[in-house]
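Worksheet: one structure, shown below.
A selection of the complex's chains, in situ.
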Amino acid sequence: MQLMKASWVEVEEYLQTSKAIVIPIGSVEQHGPNGLLGTDALCPEIIAHRAAAQANLLVGPTFNVGCAQHHLDFAGTITLRPSTMIAAMQDWIASLRRHGFERIYWLNGHGGNIATINAAFAEVYAELSFAKTPPEQALQLKLQNWWQLPGVTELCNEIYPVGHGAHATASEVAVTYAAYPEAQKQVEMTPKIAPMGEISHAYAYRQSFPDGRIGSDPSQANVEDGERIIQKAATALISEFTQFSD
Amino acid sequence: MQLMKASWVEVEEYLQTSKAIVIPIGSVEQHGPNGLLGTDALCPEIIAHRAAAQANLLVGPTFNVGCAQHHLDFAGTITLRPSTMIAAMQDWIASLRRHGFERIYWLNGHGGNIATINAAFAEVYAELSFAKTPPEQALQLKLQNWWQLPGVTELCNEIYPVGHGAHATASEVAVTYAAYPEAQKQVEMTPKIAPMGEISHAYAYRQSFPDGRIGSDPSQANVEDGERIIQKAATALISEFTQFSD
(Lines give C-alpha, C1' and ligand atoms only; values in the text may rest on other atoms or scores of the structure.)
Protein backbone atom coordinates (compact mmCIF):
# COMPACT_ATOMS: atom_id res chain seq x y z
CA MET A 1 0.00 0.00 0.00
CA GLN A 2 1.20 3.48 -0.84
CA LEU A 3 0.52 5.87 2.04
CA MET A 4 0.11 8.79 -0.35
CA LYS A 5 -2.82 7.06 -2.02
CA ALA A 6 -4.32 5.57 1.13
CA SER A 7 -6.85 7.13 3.46
CA TRP A 8 -6.12 7.59 7.15
CA VAL A 9 -8.63 4.83 7.85
CA GLU A 10 -6.61 2.41 5.75
CA VAL A 11 -3.38 3.31 7.50
CA GLU A 12 -5.07 2.89 10.87
CA GLU A 13 -6.12 -0.61 9.80
CA TYR A 14 -2.61 -1.43 8.59
CA LEU A 15 -1.29 -0.45 12.02
CA GLN A 16 -3.42 -3.20 13.56
CA THR A 17 -1.20 -5.73 11.83
CA SER A 18 2.18 -4.04 11.49
CA LYS A 19 4.16 -1.22 13.07
CA ALA A 20 6.62 -1.03 10.17
CA ILE A 21 6.88 1.30 7.17
CA VAL A 22 9.25 1.86 4.25
CA ILE A 23 10.36 5.41 3.46
CA PRO A 24 12.13 5.86 0.11
CA ILE A 25 14.83 8.51 0.53
CA GLY A 26 16.90 10.03 -2.22
CA SER A 27 18.32 13.13 -3.75
CA VAL A 28 17.78 15.55 -6.61
CA GLU A 29 21.13 15.90 -8.32
CA GLN A 30 22.82 15.64 -11.68
CA HIS A 31 23.36 12.15 -12.96
CA GLY A 32 25.58 12.81 -15.90
CA PRO A 33 24.62 13.57 -19.48
CA ASN A 34 21.89 10.95 -19.87
CA GLY A 35 20.73 10.37 -16.27
CA LEU A 36 17.71 11.98 -14.65
CA LEU A 37 18.09 14.61 -11.95
CA GLY A 38 15.60 12.65 -9.89
CA THR A 39 17.43 9.31 -10.22
CA ASP A 40 18.31 8.84 -6.55
CA ALA A 41 14.80 9.61 -5.36
CA LEU A 42 13.09 7.69 -8.15
CA CYS A 43 15.07 4.45 -7.78
CA PRO A 44 14.05 3.63 -4.20
CA GLU A 45 10.53 4.89 -4.93
CA ILE A 46 10.20 2.67 -7.99
CA ILE A 47 11.49 -0.36 -6.11
CA ALA A 48 9.37 0.26 -3.04
CA HIS A 49 6.24 0.81 -5.08
CA ARG A 50 6.91 -2.37 -7.01
CA ALA A 51 7.28 -4.21 -3.72
CA ALA A 52 4.08 -2.64 -2.37
CA ALA A 53 2.24 -3.90 -5.44
CA GLN A 54 3.40 -7.45 -4.74
CA ALA A 55 3.18 -7.72 -0.96
CA ASN A 56 1.49 -6.26 2.09
CA LEU A 57 3.96 -3.48 2.80
CA LEU A 58 3.30 0.18 3.50
CA VAL A 59 5.38 2.74 1.61
CA GLY A 60 5.41 6.32 2.83
CA PRO A 61 6.05 9.45 0.81
CA THR A 62 9.48 9.82 -0.77
CA PHE A 63 11.96 12.01 1.06
CA ASN A 64 13.13 13.36 -2.27
CA VAL A 65 15.75 16.05 -1.60
CA GLY A 66 18.83 14.99 0.37
CA CYS A 67 22.53 15.83 0.67
CA ALA A 68 23.85 16.84 -2.72
CA GLN A 69 26.03 19.85 -2.09
CA HIS A 70 28.87 18.41 -4.14
CA HIS A 71 26.69 18.40 -7.27
CA LEU A 72 25.60 22.04 -7.02
CA ASP A 73 27.77 23.19 -9.89
CA PHE A 74 25.46 21.25 -12.24
CA ALA A 75 22.11 22.84 -13.06
CA GLY A 76 19.04 21.40 -11.41
CA THR A 77 20.70 19.93 -8.33
CA ILE A 78 18.86 20.72 -5.07
CA THR A 79 20.32 20.01 -1.66
CA LEU A 80 19.53 20.27 2.00
CA ARG A 81 22.28 21.15 4.44
CA PRO A 82 22.87 18.09 6.65
CA SER A 83 21.54 19.98 9.68
CA THR A 84 18.29 20.71 7.84
CA MET A 85 18.00 17.11 6.75
CA ILE A 86 18.42 15.94 10.34
CA ALA A 87 15.66 18.31 11.47
CA ALA A 88 13.32 17.14 8.71
CA MET A 89 13.94 13.46 9.40
CA GLN A 90 13.29 14.11 13.10
CA ASP A 91 9.89 15.55 12.22
CA TRP A 92 9.01 12.68 9.90
CA ILE A 93 9.98 10.16 12.58
CA ALA A 94 8.12 12.03 15.33
CA SER A 95 5.02 12.05 13.12
CA LEU A 96 5.23 8.34 12.39
CA ARG A 97 5.84 7.46 16.04
CA ARG A 98 2.76 9.51 16.94
CA HIS A 99 0.66 7.02 14.98
CA GLY A 100 2.33 4.00 16.54
CA PHE A 101 4.98 3.12 13.96
CA GLU A 102 7.95 1.52 15.70
CA ARG A 103 10.10 0.29 12.83
CA ILE A 104 11.05 2.66 10.08
CA TYR A 105 12.96 1.29 7.14
CA TRP A 106 14.66 3.96 5.03
CA LEU A 107 15.32 2.67 1.52
CA ASN A 108 18.05 4.95 0.30
CA GLY A 109 19.04 5.87 -3.22
CA HIS A 110 22.08 8.10 -2.63
CA GLY A 111 25.49 7.33 -1.17
CA GLY A 112 25.89 10.96 -0.12
CA ASN A 113 22.91 10.57 2.21
CA ILE A 114 24.32 7.74 4.29
CA ALA A 115 26.27 9.80 6.80
CA THR A 116 23.47 12.25 7.43
CA ILE A 117 20.81 9.56 7.70
CA ASN A 118 22.87 7.84 10.36
CA ALA A 119 23.47 11.14 12.12
CA ALA A 120 19.72 11.75 12.11
CA PHE A 121 19.12 8.32 13.61
CA ALA A 122 21.57 9.18 16.41
CA GLU A 123 19.85 12.53 16.94
CA VAL A 124 16.50 10.79 17.38
CA TYR A 125 17.87 7.98 19.53
CA ALA A 126 19.70 10.53 21.71
CA GLU A 127 16.39 11.93 22.87
CA LEU A 128 15.40 8.48 24.15
CA SER A 129 18.85 7.86 25.60
CA PHE A 130 18.94 11.11 27.59
CA ALA A 131 15.63 10.25 29.26
CA LYS A 132 15.81 8.94 32.81
CA THR A 133 13.38 6.12 32.02
CA PRO A 134 13.27 3.66 29.12
CA PRO A 135 10.98 4.59 26.19
CA GLU A 136 7.43 3.24 26.43
CA GLN A 137 7.31 2.85 22.67
CA ALA A 138 9.95 0.79 20.85
CA LEU A 139 11.90 2.37 18.00
CA GLN A 140 14.03 0.75 15.34
CA LEU A 141 15.45 2.79 12.50
CA LYS A 142 17.07 0.97 9.63
CA LEU A 143 18.98 2.25 6.62
CA GLN A 144 19.31 0.11 3.52
CA ASN A 145 20.72 1.25 0.20
CA TRP A 146 18.69 -0.30 -2.62
CA TRP A 147 21.82 -1.44 -4.45
CA GLN A 148 22.91 -3.35 -1.37
CA LEU A 149 19.70 -5.36 -1.05
CA PRO A 150 20.71 -9.04 -1.20
CA GLY A 151 21.67 -10.01 -4.72
CA VAL A 152 21.34 -6.61 -6.34
CA THR A 153 24.99 -5.59 -6.56
CA GLU A 154 25.75 -9.00 -7.98
CA LEU A 155 23.12 -8.62 -10.67
CA CYS A 156 24.33 -5.11 -11.58
CA ASN A 157 27.92 -6.34 -11.90
CA GLU A 158 26.76 -9.23 -14.01
CA ILE A 159 24.84 -6.96 -16.39
CA TYR A 160 27.51 -4.25 -16.49
CA PRO A 161 30.87 -5.96 -16.04
CA VAL A 162 32.55 -2.82 -17.37
CA GLY A 163 31.66 0.81 -16.65
CA HIS A 164 29.05 0.29 -13.96
CA GLY A 165 30.74 3.07 -12.02
CA ALA A 166 30.16 4.96 -8.76
CA HIS A 167 27.91 7.88 -9.70
CA ALA A 168 25.42 8.05 -12.54
CA THR A 169 25.84 4.32 -12.69
CA ALA A 170 24.56 2.24 -15.54
CA SER A 171 22.23 0.39 -13.21
CA GLU A 172 20.49 3.37 -11.62
CA VAL A 173 19.95 4.99 -14.98
CA ALA A 174 18.49 1.70 -16.21
CA VAL A 175 16.08 1.56 -13.28
CA THR A 176 14.69 4.99 -14.10
CA TYR A 177 14.52 4.20 -17.83
CA ALA A 178 12.51 1.09 -17.08
CA ALA A 179 10.02 3.06 -15.02
CA TYR A 180 9.94 6.13 -17.28
CA PRO A 181 10.87 4.98 -20.79
CA GLU A 182 9.79 8.35 -22.20
CA ALA A 183 12.63 9.99 -20.26
CA GLN A 184 15.41 8.03 -21.99
CA LYS A 185 18.15 10.20 -23.44
CA GLN A 186 20.63 9.21 -26.14
CA VAL A 187 23.92 10.90 -25.34
CA GLU A 188 27.39 10.09 -26.60
CA MET A 189 29.76 9.83 -23.62
CA THR A 190 33.28 11.25 -23.73
CA PRO A 191 35.29 9.58 -22.38
CA LYS A 192 33.37 6.37 -22.65
CA ILE A 193 34.06 5.59 -19.00
CA ALA A 194 34.24 8.54 -16.61
CA PRO A 195 37.20 9.05 -14.23
CA MET A 196 37.25 8.02 -10.55
CA GLY A 197 38.29 10.38 -7.73
CA GLU A 198 37.52 12.02 -4.42
CA ILE A 199 34.61 14.26 -3.46
CA SER A 200 34.63 17.52 -1.55
CA HIS A 201 32.78 20.71 -2.54
CA ALA A 202 30.97 21.46 -5.78
CA TYR A 203 33.71 23.41 -7.53
CA ALA A 204 36.30 20.73 -6.93
CA TYR A 205 33.79 18.07 -8.01
CA ARG A 206 33.20 19.61 -11.39
CA GLN A 207 36.90 19.91 -12.04
CA SER A 208 37.38 16.21 -11.33
CA PHE A 209 34.23 15.04 -13.08
CA PRO A 210 33.45 17.44 -15.93
CA ASP A 211 30.19 15.86 -17.09
CA GLY A 212 29.13 14.68 -13.65
CA ARG A 213 29.70 10.92 -13.96
CA ILE A 214 32.12 9.04 -11.73
CA GLY A 215 33.64 5.90 -13.16
CA SER A 216 30.59 4.96 -15.21
CA ASP A 217 29.38 4.43 -18.74
CA PRO A 218 25.62 4.88 -18.32
CA SER A 219 25.04 4.83 -22.08
CA GLN A 220 24.71 1.07 -21.54
CA ALA A 221 21.47 1.55 -19.59
CA ASN A 222 18.26 0.20 -21.11
CA VAL A 223 14.71 -0.60 -20.11
CA GLU A 224 15.11 -4.38 -20.05
CA ASP A 225 18.08 -4.33 -17.69
CA GLY A 226 16.33 -1.81 -15.52
CA GLU A 227 13.28 -4.04 -15.26
CA ARG A 228 15.41 -7.00 -14.12
CA ILE A 229 17.08 -4.89 -11.46
CA ILE A 230 13.81 -3.45 -10.21
CA GLN A 231 12.24 -6.86 -9.80
CA LYS A 232 15.33 -8.30 -8.14
CA ALA A 233 15.45 -5.41 -5.68
CA ALA A 234 11.72 -5.44 -5.00
CA THR A 235 11.77 -9.13 -4.19
CA ALA A 236 14.73 -8.67 -1.87
CA LEU A 237 13.04 -5.70 -0.21
CA ILE A 238 9.87 -7.67 0.46
CA SER A 239 11.90 -10.37 2.12
CA GLU A 240 14.09 -8.06 4.17
CA PHE A 241 11.24 -5.79 5.22
CA THR A 242 9.09 -8.74 6.24
CA GLN A 243 11.87 -9.88 8.55
CA PHE A 244 12.37 -6.34 9.86
CA SER A 245 8.64 -6.01 10.60
CA ASP A 246 8.46 -8.97 12.94
CA MET B 1 9.62 19.76 -18.58
CA GLN B 2 9.81 17.91 -15.31
CA LEU B 3 13.13 18.55 -13.59
CA MET B 4 13.09 15.13 -11.98
CA LYS B 5 13.10 13.48 -15.40
CA ALA B 6 15.44 15.96 -17.07
CA SER B 7 19.23 15.84 -17.20
CA TRP B 8 21.36 18.68 -15.91
CA VAL B 9 22.19 19.52 -19.51
CA GLU B 10 18.53 20.02 -20.31
CA VAL B 11 18.03 22.27 -17.29
CA GLU B 12 21.08 24.28 -18.26
CA GLU B 13 19.56 24.79 -21.69
CA TYR B 14 16.21 25.81 -20.20
CA LEU B 15 18.02 28.45 -18.15
CA GLN B 16 19.18 30.07 -21.39
CA THR B 17 15.58 31.00 -22.07
CA SER B 18 13.96 31.35 -18.67
CA LYS B 19 14.94 31.95 -15.05
CA ALA B 20 11.60 30.75 -13.70
CA ILE B 21 10.49 27.45 -12.19
CA VAL B 22 7.34 25.99 -10.61
CA ILE B 23 7.66 24.08 -7.33
CA PRO B 24 4.58 22.11 -6.30
CA ILE B 25 4.29 22.24 -2.51
CA GLY B 26 1.85 20.30 -0.41
CA SER B 27 1.31 18.19 2.64
CA VAL B 28 0.82 14.60 3.71
CA GLU B 29 -2.24 14.59 5.93
CA GLN B 30 -5.57 12.92 6.39
CA HIS B 31 -8.25 13.95 3.95
CA GLY B 32 -11.29 12.36 5.48
CA PRO B 33 -12.70 8.89 4.95
CA ASN B 34 -12.34 8.75 1.18
CA GLY B 35 -9.54 11.25 0.47
CA LEU B 36 -5.89 10.35 -0.06
CA LEU B 37 -3.25 11.21 2.53
CA GLY B 38 -1.19 12.66 -0.31
CA THR B 39 -3.98 14.89 -1.66
CA ASP B 40 -2.36 18.25 -0.96
CA ALA B 41 0.96 17.24 -2.50
CA LEU B 42 -0.61 15.40 -5.40
CA CYS B 43 -3.01 18.15 -6.52
CA PRO B 44 -0.39 20.82 -7.31
CA GLU B 45 1.89 18.12 -8.74
CA ILE B 46 -0.83 16.81 -11.03
CA ILE B 47 -1.74 20.30 -12.21
CA ALA B 48 1.86 21.38 -12.71
CA HIS B 49 2.74 18.22 -14.60
CA ARG B 50 -0.30 18.67 -16.83
CA ALA B 51 0.81 22.24 -17.51
CA ALA B 52 4.35 21.08 -18.24
CA ALA B 53 3.00 18.63 -20.78
CA GLN B 54 1.19 21.43 -22.59
CA ALA B 55 3.67 24.32 -22.44
CA ASN B 56 7.35 25.12 -22.02
CA LEU B 57 7.44 25.31 -18.26
CA LEU B 58 9.88 23.72 -15.84
CA VAL B 59 8.43 21.91 -12.83
CA GLY B 60 10.76 21.04 -9.95
CA PRO B 61 10.38 18.22 -7.46
CA THR B 62 7.37 18.31 -5.19
CA PHE B 63 7.95 19.63 -1.66
CA ASN B 64 5.62 16.97 -0.36
CA VAL B 65 5.55 17.23 3.44
CA GLY B 66 4.41 20.56 4.91
CA CYS B 67 2.66 21.96 7.98
CA ALA B 68 0.08 19.45 9.15
CA GLN B 69 0.44 19.35 12.91
CA HIS B 70 -3.32 19.74 13.39
CA HIS B 71 -3.98 16.47 11.54
CA LEU B 72 -1.57 14.36 13.61
CA ASP B 73 -4.33 12.56 15.50
CA PHE B 74 -5.22 10.80 12.24
CA ALA B 75 -2.95 7.94 11.13
CA GLY B 76 -0.57 8.58 8.28
CA THR B 77 -0.24 12.35 8.67
CA ILE B 78 3.36 13.60 8.51
CA THR B 79 4.34 17.14 9.38
CA LEU B 80 7.33 19.42 9.55
CA ARG B 81 7.56 21.97 12.30
CA PRO B 82 7.32 25.44 10.69
CA SER B 83 10.92 26.19 11.65
CA THR B 84 12.08 23.03 9.85
CA MET B 85 10.01 23.91 6.81
CA ILE B 86 11.58 27.37 6.68
CA ALA B 87 15.07 25.85 6.81
CA ALA B 88 14.25 23.37 4.07
CA MET B 89 12.73 26.00 1.80
CA GLN B 90 15.80 28.17 2.35
CA ASP B 91 17.99 25.33 1.11
CA TRP B 92 15.81 24.66 -1.93
CA ILE B 93 15.86 28.35 -2.83
CA ALA B 94 19.61 28.66 -2.28
CA SER B 95 20.13 25.66 -4.55
CA LEU B 96 17.93 27.08 -7.30
CA ARG B 97 19.54 30.51 -7.08
CA ARG B 98 22.94 28.84 -7.42
CA HIS B 99 21.92 27.74 -10.89
CA GLY B 100 20.59 31.14 -11.87
CA PHE B 101 16.88 30.78 -11.16
CA GLU B 102 15.44 34.16 -10.20
CA ARG B 103 11.70 33.55 -10.11
CA ILE B 104 10.34 30.71 -8.08
CA TYR B 105 6.64 30.02 -8.28
CA TRP B 106 5.36 27.83 -5.45
CA LEU B 107 2.12 26.13 -6.46
CA ASN B 108 0.60 25.24 -3.13
CA GLY B 109 -1.94 22.58 -2.26
CA HIS B 110 -2.50 23.18 1.46
CA GLY B 111 -4.04 26.13 3.29
CA GLY B 112 -2.03 25.26 6.40
CA ASN B 113 1.18 25.92 4.50
CA ILE B 114 0.42 29.50 3.55
CA ALA B 115 1.72 31.20 6.70
CA THR B 116 4.95 29.22 6.81
CA ILE B 117 5.63 29.63 3.10
CA ASN B 118 5.31 33.38 3.49
CA ALA B 119 7.50 33.30 6.60
CA ALA B 120 10.11 31.36 4.62
CA PHE B 121 9.98 33.96 1.86
CA ALA B 122 10.62 36.69 4.45
CA GLU B 123 13.49 34.66 5.93
CA VAL B 124 15.14 34.43 2.51
CA TYR B 125 14.47 38.03 1.57
CA ALA B 126 15.83 39.18 4.95
CA GLU B 127 19.27 37.93 4.02
CA LEU B 128 19.24 40.18 0.96
CA SER B 129 17.76 43.07 2.91
CA PHE B 130 20.37 42.95 5.67
CA ALA B 131 23.17 43.22 3.10
CA LYS B 132 24.82 46.60 2.71
CA THR B 133 24.61 46.41 -1.09
CA PRO B 134 21.74 45.42 -3.39
CA PRO B 135 21.67 41.78 -4.55
CA GLU B 136 23.47 41.09 -7.83
CA GLN B 137 20.93 38.44 -8.69
CA ALA B 138 17.22 39.24 -8.76
CA LEU B 139 14.82 37.16 -6.69
CA GLN B 140 11.06 36.90 -6.88
CA LEU B 141 9.20 34.36 -4.80
CA LYS B 142 5.54 33.81 -5.52
CA LEU B 143 2.95 31.73 -3.71
CA GLN B 144 -0.19 30.63 -5.50
CA ASN B 145 -2.75 28.16 -4.18
CA TRP B 146 -3.97 25.98 -7.04
CA TRP B 147 -7.61 26.52 -6.10
CA GLN B 148 -7.12 30.25 -6.42
CA LEU B 149 -5.76 30.14 -9.95
CA PRO B 150 -8.07 32.31 -12.08
CA GLY B 151 -11.39 30.58 -12.66
CA VAL B 152 -10.76 27.51 -10.53
CA THR B 153 -12.75 28.41 -7.44
CA GLU B 154 -15.64 29.41 -9.67
CA LEU B 155 -15.56 26.07 -11.46
CA CYS B 156 -15.41 24.14 -8.17
CA ASN B 157 -18.37 26.04 -6.79
CA GLU B 158 -20.27 25.43 -10.00
CA ILE B 159 -19.63 21.69 -9.88
CA TYR B 160 -20.22 21.38 -6.13
CA PRO B 161 -22.77 24.04 -5.16
CA VAL B 162 -23.35 22.18 -1.89
CA GLY B 163 -20.74 20.50 0.32
CA HIS B 164 -17.58 21.63 -1.41
CA GLY B 165 -16.20 22.40 2.03
CA ALA B 166 -12.90 23.64 3.52
CA HIS B 167 -10.84 20.50 4.13
CA ALA B 168 -11.04 17.22 2.26
CA THR B 169 -13.03 19.18 -0.28
CA ALA B 170 -14.94 17.54 -3.04
CA SER B 171 -12.76 19.22 -5.64
CA GLU B 172 -9.37 18.16 -4.31
CA VAL B 173 -10.51 14.60 -3.90
CA ALA B 174 -11.80 14.70 -7.46
CA VAL B 175 -8.47 15.94 -8.77
CA THR B 176 -6.63 12.99 -7.20
CA TYR B 177 -9.28 10.53 -8.41
CA ALA B 178 -8.87 11.80 -11.95
CA ALA B 179 -5.12 11.27 -11.79
CA TYR B 180 -5.22 8.00 -9.85
CA PRO B 181 -8.59 6.35 -10.58
CA GLU B 182 -7.37 3.12 -8.94
CA ALA B 183 -7.20 4.97 -5.62
CA GLN B 184 -10.89 5.85 -5.51
CA LYS B 185 -12.64 4.84 -2.30
CA GLN B 186 -16.38 4.41 -1.80
CA VAL B 187 -17.20 5.56 1.73
CA GLU B 188 -20.55 6.52 3.20
CA MET B 189 -20.22 9.91 4.92
CA THR B 190 -21.87 10.61 8.26
CA PRO B 191 -22.98 13.32 8.49
CA LYS B 192 -23.34 13.94 4.80
CA ILE B 193 -21.73 17.34 5.16
CA ALA B 194 -19.02 17.73 7.81
CA PRO B 195 -19.11 20.51 10.44
CA MET B 196 -17.21 23.82 10.20
CA GLY B 197 -15.03 25.17 13.00
CA GLU B 198 -11.69 26.48 14.16
CA ILE B 199 -8.28 24.83 14.07
CA SER B 200 -5.64 24.64 16.79
CA HIS B 201 -3.78 21.49 17.85
CA ALA B 202 -4.39 17.90 16.81
CA TYR B 203 -6.42 16.78 19.83
CA ALA B 204 -8.81 19.70 19.56
CA TYR B 205 -9.06 19.15 15.80
CA ARG B 206 -10.22 15.58 16.14
CA GLN B 207 -12.85 16.54 18.67
CA SER B 208 -14.27 19.14 16.30
CA PHE B 209 -13.94 17.06 13.14
CA PRO B 210 -14.29 13.38 14.07
CA ASP B 211 -13.65 11.92 10.62
CA GLY B 212 -11.25 14.63 9.48
CA ARG B 213 -13.44 16.52 7.01
CA ILE B 214 -14.31 20.20 7.45
CA GLY B 215 -17.54 21.38 5.88
CA SER B 216 -17.33 19.00 2.94
CA ASP B 217 -19.10 16.10 1.29
CA PRO B 218 -16.29 14.58 -0.77
CA SER B 219 -18.39 11.54 -1.69
CA GLN B 220 -19.44 13.71 -4.63
CA ALA B 221 -15.93 13.55 -6.10
CA ASN B 222 -15.48 11.70 -9.39
CA VAL B 223 -12.96 11.33 -12.17
CA GLU B 224 -14.79 13.44 -14.74
CA ASP B 225 -15.11 16.47 -12.46
CA GLY B 226 -11.50 16.08 -11.42
CA GLU B 227 -10.40 16.08 -15.03
CA ARG B 228 -12.25 19.34 -15.71
CA ILE B 229 -10.67 20.99 -12.69
CA ILE B 230 -7.17 19.80 -13.58
CA GLN B 231 -7.40 21.15 -17.10
CA LYS B 232 -8.87 24.46 -15.94
CA ALA B 233 -6.11 24.89 -13.35
CA ALA B 234 -3.33 23.81 -15.72
CA THR B 235 -4.43 26.30 -18.35
CA ALA B 236 -4.57 29.07 -15.76
CA LEU B 237 -1.16 28.09 -14.42
CA ILE B 238 0.41 28.23 -17.86
CA SER B 239 -0.95 31.70 -18.35
CA GLU B 240 0.00 33.01 -14.91
CA PHE B 241 3.44 31.42 -14.93
CA THR B 242 4.20 32.75 -18.40
CA GLN B 243 3.46 36.25 -17.15
CA PHE B 244 5.51 35.65 -13.99
CA SER B 245 8.47 34.44 -16.05
CA ASP B 246 8.84 37.60 -18.11
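Per-chain residue numbering starts at 1, and chain names A and B are given in the order in which the chains are listed.
Operating definition for what follows: a contact is a pair of C-beta atoms (placed from the backbone, for glycine too) under 8 Å apart; a residue touches a chain by one contact, two chains touch by 3 or more.
Note that this is a predicted model, so its numbers are computed, not measured.
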{"item": "With 2 copies placed, total copies in this complex", "value": "6"}
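We take it that only the chains that are shown with their structure count from here on.
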{"item": "Computed distance of Cα centres, chain B from chain A, in Å", "value": "24"}
{"item": "Contact footprint of chain A on chain B as seen in their complex", "value": "3-12, 15, 28, 30-38, 41-42, 60-62, 64-65, 72, 74-81, 83-84, 87-88, 90-92, 95-96, 98-100, 176, 180, 182-183, 185, 187, 212"}
